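Each remark here refers to the structure printed beneath this line.
Only one protein chain is missing from this complex, and each of the others stays in its spot.
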Amino acid sequence: MVKVTIDGKTATVPEGITVLDAAKRLHITIPTLCHHPKLSPFGGCRLCLVEIKGVPRPVTSCTTPVADGMEATTTSPNLENLRRTVLELVLSDHPNDCMVCERAGDCTLQELAYSYGIRENRFEGERRTYAKRDGNPFIERDMEKCIMCGRCVKVCEEVEGVGAIDFAYRGFKSKICPPFERDLDCEFCGQCVAVCPTGALTGKLWKQKGRQKDVREVETTCGYCGCGCNLTLHVKGNEVTRVDSKAETLNEGWLCVKGRFGYSFIGSTERLTTPLIRREGKLEPASWDEALDYVAGRLKGIKEEHGSDALAGLSSARCTNEENYLFQKLIRAAIGTNNVDHCARY
Amino acid sequence: MNQSEENKKKVIVRVCIGTGGLAAGGKEVIEAFKKAIADFCVDIDLDFTCHYQKVGCRGFCARDVLVDVVDGDTSVTYQGIKPDIAKRIVEEHLIKGEPVKEWLIDDSYHAFHAKQLKILLKDCGTIDPEDIHAYVKVGGYDAIKKILSSMIPEDVIAEIKASGIRGRGGAGFPTGVKWEACRKAPGDVKYIVCNADEGDPGAFMDRSIIEGNPHSVIEGMMIAAYAVGSNLGYVYIRAEYPAAVDRLKLAMAQAHEMGYLGNNLFGSGFSFDLRIKLGAGAFVCGEETALIASIEGERGMPRAKPPFPVQKGLWGKPTVINNVETLSNIPYIIRNGAAWYSSIGTEKSKGTKVFALTGKVKNTGLIEVPMGIRLGEIIYDIGGGIIGDKKFKAVQTGGPSGGCIPAELLDTPVDYESLGRVGSIIGSGGMVVLDETNCMVNIAKFFLEFTQAESCGKCVPCRIGTKRLLEILDRITKGLGREGDIELLEGLCAGVKSASLCGLGQTAPNPILSTLKYFRSEYETHIREKKCPAKVCKDLLTYSIIDAACTGCGACKRACPAGAISGEKKKPHRIDPEMCIKCGACFDTCKFASVDRE
Partner (left out) sequence: MSEILDDIIARYREKDGNVIFLLQETQEALGYIPEEAVGYFSKKLEIPSSRFFGVVTFYSQFHLKPRGKNIISVCCGTACHVKGGSKIADRVLRDLALSAEGETTEDGKFTFEIVRCVGACSIAPVVLVNNRAYAEMSADGTSKILREIKKKESDESK
C-alpha cells in the first residue's frame, strides 16, 4: 500500500493502481474519453492530465501508477485550459450533428462539451469526411464521429480475441477500420458498439427507434444459452428497441451477437401464442391442457408398447439450468430412461 | 627486368564512398583510376603498385569526390574529382610526381577543418569501413578487451558517468545514468538498442558514422551491454540508408568471424550478439517507445512513460536505447579515459558533437566540433559564410523539434543548455543555414507539414493540433491570415507542447514559437500587408515586366508554362495577371532582370 494525496485529500491505496483509479477511490472525477476500466490504458485523449509535484509536465492519470508520497492535482487553470484546448480540437474534427445523432443524450463527448460550455470553436478547419458506409448488417460505423480513442480496437482484441479492426494510416488521416477498408466481417458481438464513447459505432437495428430519455430499462436474463447473461432491454412503449448489458453484471456487460442483436423475435407477429397440435397433417391451435394431455398420452403409449428406452429427451440450451435439471429428472424418473441430452453438450 | 611486385613502392588512393561520395561518382572514380593504371601499364613499366582504399564520409561532401593520394609519407588530397580527371592524376602525379594543382584542395578546405575537433570523424574518413582490420589497427576493440579483462560493469558505468557524455539523439540525457538505471532494473534478460533511425530532415551524421566506422558502433554496443548486463542488441536502422545497412551487415559478419561477436568473447565468459531491424519509414520511430513498438513489429505508436524503457522496454524487458553517435563515442571514452573526454566541451555539455552543416553556407558537410563553440564560428569560420554573400538570416538547429536562431544570437555557445535558452535544441545535430531569401513563416510551415505528416495519430493534441497549426500557417502564407492568428498560434502551440504524448508532439510547435519570437514582424507583414518580405510565398507575389528593361527576347514567354506572357519580338512583353500561376519561371529565366516580383 502507498500513501497518495490528490487535490489535498490523502488516502492509502494499493501499489500499482493508476492515479485515475486512486482519484476514483477518493470520489474525485477526472474527465476521460479513451479510458475504459476493463481495457488496457491508452493515454491518447489527454483529457485526464494531472499535475504531479516534482514532475515538470502534466501526465495522464490513466497511465501513471501511484507512488508513495505522490501529490497530484487534478484541476488547475492550466489543466482546465489544456482540457478545453483538447476538447475543442476533438470537436473541430467532429460532425456538429448532435440533433440527429443516435447517441445524443448518451454521449461522453457531448457531455464534456456541455460541461466545458464549448459553443464557439477557435480551431475550425478541415474535417475527415468518408463517403463510404459500411454494408454489414448490424453495426453502423460513422467514422467521421470517431475520436480515435481505440476502445473498439482493444475490446475486439483484448476481450473478444478477434482483431477485426485496427488503427490504420497515421496522423490526421488515421482511422480505425477493418483490413483494406472492406465492410466489417466479424462475429458482430457488438462489444465495440458498447464501449464507443461517441456516436461513431451504433446498432443499425436501433436507428431512429428512440432517444435514451424515452426509454424504460428492463433487466432480464438472456435466454439464448446457459450462460445466463444479464440483459438490459431498452423498451419504448411496448417495443424492445435495443439490448444492452451493464458493466456491474456477472457477464461484466459483455454480450454476444445473439444476446445483443437477436431480439427482433420478441415483438414478432409470427410468434406462437398458443400450443398447436397437428391433426390430419394440419396444425391447429389447442389449449395447454389439451396439448399436455396429448403429449403425456403418447409418451405413456410408447413406453408401454416399446419400453422406456424407446424414448429419448433432448433439451435446449435456451432453457435455464434449473429447467434443464427438471427436464432430465422427468426423463430419468418419470419415463425411466437415461436417453437424455442437450444441444449445448459439446 | 621487371621489379618484383613486392619491392615496388606502394601508393594508396583513398576514395570517399559515403553517400555524398557515391552520389558524386565515387565508384566511377575508383574504376577510372584502375582503368588509367591498366592503360599505362601496357606501355610503361610502373615503379609502384596502386592500392585502393574505400573510405567513409570525411565531412566535406560539398567537395566530393574527395581523393587522397598517399605516397610514402606524403599525402595529397584532391577535391571535386570526376572520372575523367583520374587519368590526369595517374599520369602527372603518380607517374611523373607532379600533383595536379588545379584539383588540389584549397584554403576553404583547410578553413573547414581548422576549428573542428575530430574524434569520431577522424577514423571515419581514413579507415576502410569494409575491413575490420583497419579499425583494429587504429585501436579498435581495445576498449572492450580492456573492460572485459579489468573492469566490472559498475566501473564501466562510473567511467561513462564521469565522462559526462549525454545522449546525442536529441534529449541529452546523461548516458551513464541511463545505463545505471537499466543495470539496477530487476530482470535477467536486458537489451541494448542502437537507434539508427535518423529521421530528422537535415541530419545525417548517424548514417555517415555507420557507413564510415561501423565497428565503433558495434564496440560501443558491446560495452553498453557489458555494463548493463545484456547479451543481445538490436540496431534499428532506416531502410532508406541501404549503404549503411550493407556496411553494418558486413561489419557484423567480420566481427563474428573474428570472434568479436558471439559467445564467450575473448575468453571472458561474456557473450553478446547483434541483430538488425530495418525501420520502415516513420519519423516517430525515433522516439524510444515507438521504436520499441516497431522492433516488436507493431505500428510505431509511442507508449506512455513511466514505465521507462530502462525499466520496461523491448518485450517488457529493461532496455537501453542509445543513438549511433552516442555509442560510437563510447570506445573512445574507454580507451582515452573519462578525464580526457570531460576535458573537452563545457561544464554541462562534454565532448564533441557532430553537426550536419547544410543550407545556404558555402562549405556544407559533416563537422565535428567541441561543445561550447560559438554558432558564428561554425557558420563563418567552418562554413565559410553565406553562399553568394547574401545576408545571413537564421540557423535552424535540431530539425523539426528545434528552432531558428537569428543573427544577433550568433555568439551563443553550442551546448545543450545555451541552445535551449534561445528556444532551440541541439537535437540530433542538423544545422540548416537560412539567408535573406528564406521566409520564416514558410520555414515554420515546412516543419509543421513534416510533423503533421509524421504524427502517429494516437493523441489528440498532436493528431489534430499540428493539423490546425499547419492550417493557420498555410492561410497566413496564402494571404488569408487574420488579426489574432498569431495569438491563436501561440495559444495552440502551448497546448500541443504540454498536452502531447511524446516528444514529437511536445516539440512540434518549436519551429513556430522560435520564429514568432525572433521574426514576429515577418508574420505581421504576411497577415496585415499580405506581403512576403523574403518573396517566397507564391500567393503573395505578383509578377510584372519592367518595360524599360525588357529586350523582348521572348525567353520568358517560352519558359512560361501557363502561356500568360505575350508580346512581339524585340518589344516589351506583358504578363497577364489572371493567367499567371506565379511559378517564377519567367523571373528565373530573364537575363536582363526585367521581371519584377513584388
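A and B are the chain letters, set down in written order, and residue numbers restart from 1 in every chain.
FYI, a residue touches a chain if its C-beta (ideal position, glycine included) is under 8 Å from a C-beta of that chain, and two chains touch if they have at least 3 such contacts.
All of these numbers come straight from a predicted model, not from anything done at the bench.
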Contact with the hidden chain (one of B:192, B:443 or B:476): B:443
Which of A:45, A:79, A:164 or A:255 contacts the chain that the document leaves out: A:164
Touch with the omitted chain, as defined above, among B:207, B:247, B:557 or B:573: B:207
Option from B:331, B:359 or B:423 whose C-beta touches the chain left out: B:359
Absent chain, residues of chain A that touch it: 157, 162-170, 177-181
Where the unshown chain meets chain B, residue by residue: 19-20, 22-24, 60-62, 64, 198-204, 207-208, 239-242, 277-283, 294, 296-300, 356-360, 364-366, 396, 399, 430, 432, 434, 438, 443, 446-447, 450, 453-454, 456, 561, 583-584
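Here is the rule we use: only the chains that are shown with their structure count from here on.
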Rounded Å distance, chain A centre to chain B centre (Cα mean): 51
List of chain B residues in touch with chain A within their complex: 282, 284, 299, 301, 303-304, 306, 452-461, 463-468, 471, 488, 491-492, 495, 498-501, 506
Residue ranges of chain A in contact with chain B within the complex: 41-46, 49, 57-60, 63-65, 78, 81-82, 85-86, 89-90, 92-93, 122-123, 125-126, 147-148, 150, 167, 169-174
